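Step one of this worksheet: look at the structure below.
Every protein chain but one is kept in place in this view of the complex.
Per-chain numbering from 1; labels A and B assigned in written order.
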Amino acid sequence: MTFLPVILWSDVLIWLLFVAAIVFGALSLRNPLWRTAWQRVGRSRAGMASATVLLVFVGVGLLDSLHYRPRLENAAGPQTATAAPPPTATAAPPPTAYAVEVLSLLDVLLTPLRTRNEKTYSEPLATRAYAKESIESRDAAGELQQSRDYPRLRHGGAHLGADEARRDGDVGDRLLRAVSLAFLAWWAVAAATAAGVARAEACSAPAAWRRIWSNESDFAWNAVLAAVACLLLVALPLAMLAGQYHVFGTDKVGQDVFYQVLKSVRTALVIGLVTTLVTLPLAILLGILAGYFRGWVDDLIQYLYTTLSSIPGVLLIAAAVLMMQVLIDNHPQWFATAAERADLRLLALCFILGVTSWTGLCRLLRGETLKLRELEYIQAAQAFGVTDLRIIGRHIVPNLMHIVIIALVMDFSSLVLAEAVLSYVGIGVDPTMISFGTMINNARMELAREPAVWWSLSAAFVFMFTLVLAANLLADAVRDAFDPRMAGSA
Amino acid sequence: MLAYLVRRLLYALPILIGVNLITFALFFVVNTPDDMARMQLGVKRVTPEAIDKWKAERGYDKPLFINDAASGSAVLTDTIFFSKSARMFAGDFGRAEDGRDIAREITSRMGPSLAIALPTFILGLLVTVSFALLLTFFRASYLDFWGVVLCVAMMSISGLFYIIGGQFLISKIWRLVPISGYGGGLDAWKFVILPVLIGVISGVGSSTRWYRTIFLEEISRDYVRTARAKGLSELVVLFRHVLRNAMIPILTGVVVVIPLLFMGSLLTESFFGIPGLGSYTIDAINAQDFAVVRAMVFIGSLLYIVGLILTDVSYTFVDPRIRFN
Partner (left out) sequence: MSGAAGVSAELSAQLSEDILLEVRDLRISFASGRSLLAAVDGVDFRVAAGETLALLGESGCGKSATALGLLRLLPAAGRMPGGEVLFDGRDLLALPEAEMRGVRGGGMAMIFQEPATSLNPVLTVGHQIGEVLERHLGLAGQAARVRALELLAAVGIADAERRLGEYPFQLSGGMKQRVMIAVALAGNPRLLIADEPTTALDVTIQAQILELLRRLQRERAMGMLLITHDLGVVAQMATRVAVMYAGQIVEEAPREVFFSAARHPYTQKLFAALPDLARRGGRLETIPGQVPPLAEMPSGCRFASRCEHAWELCRQQEPQGRQVALGHRLRCHLDRLPDAPGGRLAAPAAAGEAALAPGAPLLEVQDLRVHFPIRRGILQRTVGHVRAVDGVSLELARGRTLALVGESGCGKTTVGKAILQLIAASGGSVRLLGQELGGVSGKARRPLRRRMQMIFQDPFASLNPRMAVGEIIGEGMSALRIDMHRQGRAAAIAAVLRQVGLEDAAAGRYPHEFSGGQRQRIAIARALAVQPDLVICDEPTSALDVSVQAQILNLLGTLQAELGLAYLFITHNFAVVDHLAHEVAVMYLGRIVERGSVDDVLRSPQHPYTRALLSAVPSARLDEQPEFIRLPGETPSPANPPAGCHFHPRCRHASAACRERYPETTTLSSTHTVRCHLHS
């Protein structure tokens, strides 16, 4: 094998969540009430546009969640202590060895971005470094000469050779090609959509086209197409330029900022999604138990969540993360690679965030269960002697799911924002793990430089803002569709 | 009503004890003092003697709960639990890594924290409630629509960017106020104004949207229709009827944070170099000073519980149903 798959815990969880979401989506479509709610989401233009954008982010995150360790070329390094198969007696093939570095599928796609590091800062699309350095060169006479100048970048615009003045023309040329390609791609997508709509709604393609743009179809295709247009107009030029330039510049150690931004997406998604795996079971189980059984069960659970929520969240997280760090530092033997260590810390952070954030949802579900259990259909079930467990499973949980879904999508954006703050404070993800928080933390002092290094922060800002805004807009659409007060009958 | 308040007070005690137990478990059971010593001393200097010395200096060399070696009441009091956790109830937080008394440090740092947090809170409340009332008054119009869009956009921006952007723009480009620092006396406003402004702006998005939702929910009630049927103008309806009823849900979220203002803001204080409790906490986290973090957790919870009780008290002012029952 040329590689050794590495299964990180967070990979497992995030794929599990992905599959669970698909299964749940398919199941919920079978119930007409859920179906109409999802259809309402589908009609929301803001919701569908942001869902399209989010899907791109999720795609990046999923690609970044398939990890492996490549095989080393000369397979005899001592660094392969782990994972090497036991040498057989024949010893004919030398034991295969794998690199310590854990790569993901995304890393492979972004190999040029990942490997072509400069020495230090460089501006977006620059061909030369950002600060002057002493450069040694030999003049015509062969004398060693020292001069202070902006050194040429090793990779940025390297294809231009000495002809740096050609850069603007080259960039413009690439942009033009990218934009025309984007137009072609968009027309292809739009035509395919129109054909699909035409088939689904049994009308001619031009009629379907008109329906899409005059807002008459049952799904906000126009918003999706508009979002696709924006995405293509951004993504294709970036892709065209990223091969030869550092589109968003490089950071202090010369790493490409565009690469960092893309890697941050997965961290944000893991924090935003995996945390709910901790929150939901706790909140749903305890909330329903408290609301349904009341009495001392209720008292105990209320005490538990009041106590937990009375500790200010940041401080509890700080304390827990500090303790986690002590635990990790004292047991280095647990981890084969740095990636696994960082991954465990990421999961620990998710766990702690989950533990501190389940109380709100729990309180909400408890209150709703209290109301539900007095409803007449539950009393009718009790009159049949239906067991409590069955009543909870068939009557209470299905009627609480809309609250859970709303809470889930609403929490996502706040968790992504929280990660940045926590990482900045130093109680977030592992400092070696690329995330929006660590990017901001590393770059925040650079604005004070003269002249300011602005690109790292700006890139992090734009990507994070897009992600959170899309999540917020989708959350609004989902809330409007699922909240029975807004939806009329339920 | 008095019985109600007394009951709430009594209920706070077990919660505080619970908080104490949770923090104790977190700091002493998940990791032993030996682990912490190893961490603090660093890999190079770890020797059994160094660990013992570290523990002895900080009083971590005692048993956790029961000291068999001691006699009398010292069996219980000469333990880590009693000296490190139970004594917090008496306001004794011990010493920080640098040897300073934590309690004294806290009292001296409350002032600067409050100087930033209180104006931010009051100004923020005024701005967001007025903005939300404005949106409610012009509900279902373009103003409302774009106002909500603005709110959603503003709440999608990380607080970090508000601070970084504000500092960059106002202090660095326009050079209006110093970029960071803190001073007492008459010059204090120069240092306070920027953090307060940024604090207010960064809260506008989410708070306004939240208040607007509350107002809209109230405005669809039957009594509002009655008020309109009386011939009252929309402004009177909004201020006299809707606002008063909306105070009840608003207070739930607002009063509880008032005591927490003493704790200051972690982010603002660390960015602006304000010597308050927020930056104290951050420094402690970065220095891995467990004693200080533990003390801050305890104080934070205490203040939160005070906030809960204040919330109950404030209900009695705005809600006659509680006042007379």
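What we mean here is this: contacts are C-beta pairs under 8 Å (C-beta built on N, C-alpha and C of every residue); 3 or more make two chains touch, one makes a residue touch a chain.
Predicted model, so just to flag it, every value in this text is computed and none were measured.
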Visible chains that the absent chain touches, using the contact criterion stated earlier: A, B
Option from B:D92, B:D283 or B:D319 whose C-beta touches the chain left out: B:D319
Touching the absent chain when the full complex is considered, from A:V386, A:M410 or A:L447: A:V386
Subunit A, residues in touch with the chain not shown (by the definition above): 31-33, 375-377, 379-387, 390, 394-395, 398-399, 489-490
Positions on subunit B where the hidden chain makes contact: 3, 6-7, 10, 139-140, 221-223, 225-233, 240-241, 244-245, 248, 318-321, 324
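Here is the rule we go by: only the chains that are shown with their structure count from here on.
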Rounded Å distance, subunit A centre to subunit B centre (Cα mean): 29
Touching residues (chain side subunit B, partner subunit A) in the complex: 14-15, 18-19, 22-23, 26-27, 30-31, 35-36, 38-39, 152-153, 155-161, 164, 167-168, 172, 179, 260, 263, 266-267, 270, 281-282, 285-286, 288, 290, 293-294, 296-297, 300-301, 304-305, 308
Of subunit A, residues touching subunit B in the complex: 303, 306-312, 314-316, 318-320, 322-323, 325-327, 329-330, 413, 417, 420-421, 424-427, 436, 440, 444, 447-448, 452, 457, 461, 464-465, 468-469, 471-473, 476
